[in-house]
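One structure follows; several queries about it will come next.
A single protein chain has been removed from this complex, and every other one stays in its place.
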Amino acid sequence: MSALLSIRDLRKSYGALKVTDGISLDVPAGELHAIIGPNGAGKTTFIHQLSGSLKSDSGAVHFDGADITRLSMVARVKRGLARSFQITSILDGFSVLENVATAVQARSGSSFRFLTPAASETALNAEAMEALARVNLADRAHRQAGTLSHGEKRQLEIAIALATGAKMLLLDEPLAGTGHEEGAILIDLMRQLKSTHTIMLIEHDMEAVFALADRVSVLVYGKLIATGDPAAVRADPAVRAAYLGEDA
Amino acid sequence: MTNLLLLQALNGLQFGILLFLVAAGLTLIFGIMDLINLAHGVLYMVGAYLTATFTSLTGDFFIGLALALPAALLFGIVLERLIFSQLYDRDHLEQVLATFGLILILNEGVKMIWGAAPLSVPIPDILSGSVPLIGPMRFPVFRIVIIAAGLVTALGLWFLVARTRIGMLLRAGATNAPMVSALGVDVKRLFMLVFGLGAMLAGFAGAMVAPILSVEPGMGNNILILTFVVIVIGGVGSIRGAFVAAILVGVVDTVGRTFGPIILRSLMDPSAASQTGRTLAPMLIYILMAAVLFARPSGLFPKAGAS
Partner (left out) sequence: MSETTLTSAADAASPARPRLAGRGALIGGIVLLALFAVLPPAATAMGDPFLVVTATRIVIFAIAALSLDLVLGYGAMVSFGHAAFLGFGAYAVVILAAAGIDDLLLQSLAAIAGSALFALVTGAISLRTKGVYFIMITLAFGQMAYFFFVSLSAFGGDDGRTLQHRSTLFGAPLIENDVTFYYIALAVLAAAFVLLRTVVASRFGRVLRGTRDNRVRMQAIGFAPFGYQLTAYVIAGALCGLAGVLLANQTEFVSPAFMTWQRSGELIVMVVLGGMGTLTGAIAGAVGFLVLEEVLSGLTEHWHIVFGAIIVLLVLYTRGGIAGLFSRLFGGRA
C-alpha cells in the first residue's frame, strides 16, 4: 500500500521553540484524517508546511508518488494538494463566482490572455458554478464575496479549494468562528466531500471530528502522541491526559 | 597613482560618513515605525540652513552648530507631532505621497525664507588648513574633522543601541514593534524620540557640509536617493548595515568616478573610455545595489524574521 500523502520526520523550529517536532504520518487515498490538539500545538504550522507556504527545517513530504518537499505552494497546488485557511482568505472585492472561477482558471490553460474578458468565459463560470453548487452557495454566486456571512465565507473557502481540482484538501479549522447552524451545514458538506476527496481536517470541535474522521491523530507540542481510529484515540489514556481531559 | 587612490579613498570615506549620518535616522524610522519618509533629505537641508544662519548671526561656526543641532531636533519633533505621527498606520503609498508633498512645502519654504541663491559658510579658521599625505598631495583638515565627528557619532549610536535601555527597546522595536507596545512602553514617546534623533543626525550632516558645499534649496534631494541606496544595501532597520553600506557607497562612488575612466582607458581607446567612464561612474552604486539585492533581497544585514 502506498499512501497519497506521506510525511517523514518533519520539523520546524522558531528559535528554541520546536513547533513541529518530528512528525511522520501516512494518509491513504480516500481517507478523512483529522488532526486534533490544543491551541498552539502547531496544527496551523503543520498545514503551512504541507501546503508549502512555510519551509520545513528538515524531513520529507511525498504526495501522489512524488517528493514535494522542496516544491513551492504554487507547484503543490498544481499537483493536486490544496488548502483552506483558518482565518478566512478570499478575494473580498470579487464576486463569489469570480472567486471560484479564478481558481478554475488557474488550471485551465494559460492566464497570459489579455484581450477577452475573463468574466464572460462560460467554461470557467460553469465549472465554478458546479463547485458553488457542491457547497450550497449557488444562489450567492453574484454577490460580492466580502458581503457574505461568516459561515458562507467558510463555505466559499472550501469551494475555492475544490475548484483547484485538488485530489486532497488540507482544511484548517473550517468550522472556526461558526455558529451551531452554520457548523452543521459545513459538517454535512465535509461528509459529502469524503466520497470524492482525501482530506486532512484540522478541527477543534470533537463532535465533528468523531463523526467524520476515518482516523484521528493527536498533536501536542509539535509531536503526534497518538494515531488511530476515533474510538481507540478517544480511549487512549495518554490522549485523555494530554488533551481530552483538560478540554472536557 | 597610489597617492590619488589614497586621496580618493579618504574623500570616499568622508562622503560615506555623511551618508551614514543621514541614513542612520532614516533606517531606524523605516525599521521601527515602518514609515517610508521621503522628507528625510530636507531635514539635512534644514540643518545646513540653520547652521548657515546661526553662524552668520553669531559669527562663529561652532556656536552656529551648537544652536543648529537642538533647533533641528525641535524641528524634527514638531514635524513628527504634526504630520508623521498620523502616517504610522497608513500604507506605504500614502506615506510616500504625504512626505512627497512635505518635500515640496519645505523646499519652497526654504526658498521663501532664505532665497533661491546658494549661501556659503566659511570654514572656521582653525580647521581651514590641510595635512600632507604622501608626496605633494594634501588632505583638508575640515574633512578629517567630518570623518572623526562621524565616527564618534557612529560610536555613540552603537553605544545607545547596544548598551542602553532605549537601545534595547529600539532593537526590539525594529524586529517586533507590537511586542514593544505590549511591554507597556510609551511607544508614542519612543517614536518621537527616534524621529527627533534622526532629524538631528541628518541636520548634523547638513551642518558639517555647509562649509564645503553650497547651501541651496533642493540640496537634500540627491542625498535622499543615495541614502535610500545605502539603506537598501545595508538592510532596512539595521544601523550596522547602514554604516557598512554608507562607507561602501561613498568609497565606490568616489573612487569609481576617478579610477573608472583610468581602468577603462587600458581596455579601450581614450575617447570611448572617457565617455563610457562618465556614463558608468554615476551608475556604479545603482549597479552595486542591484547586484546586492539580486543576491540578498533584504540587504546585507536583514533584520531577524524578515523573509
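The letters A and B name the chains in turn, as written, and every chain counts its residues from 1.
The working rule: contacts are C-beta pairs under 8 Å (C-beta built on N, C-alpha and C of every residue); 3 or more make two chains touch, one makes a residue touch a chain.
As the structure is a computational prediction, the values presented were derived from the model and not from experiment.
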item: Residue among A:G40, A:G93 or A:G179 that touches the chain left out of view; value: A:G93
item: Option from B:V78, B:I225 or B:I262 whose C-beta touches the chain left out; value: B:I225
item: Touch with the omitted chain, as defined above, among A:S13, A:S58, A:S111 or A:Q192; value: A:S111
item: Absent-chain interface as seen on chain A, which is shown; value: 51, 53, 72-74, 77-78, 82-83, 85, 89-95, 98, 102-103, 105-107, 110-119, 121, 142-144, 146-147, 160, 163-164
item: Chain B, residues in touch with the chain not shown (by the definition above); value: 30, 34, 36, 38, 83, 86-87, 90, 92-94, 96-98, 100-109, 111-112, 221, 225, 228-229, 231-232, 236, 275, 278-279, 281-283, 286-287, 289-290, 293-294, 297-299
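The working rule: only the chains that are shown with their structure count from here on.
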item: Mean-CA-position distance for chain B and chain A (Å); value: 49
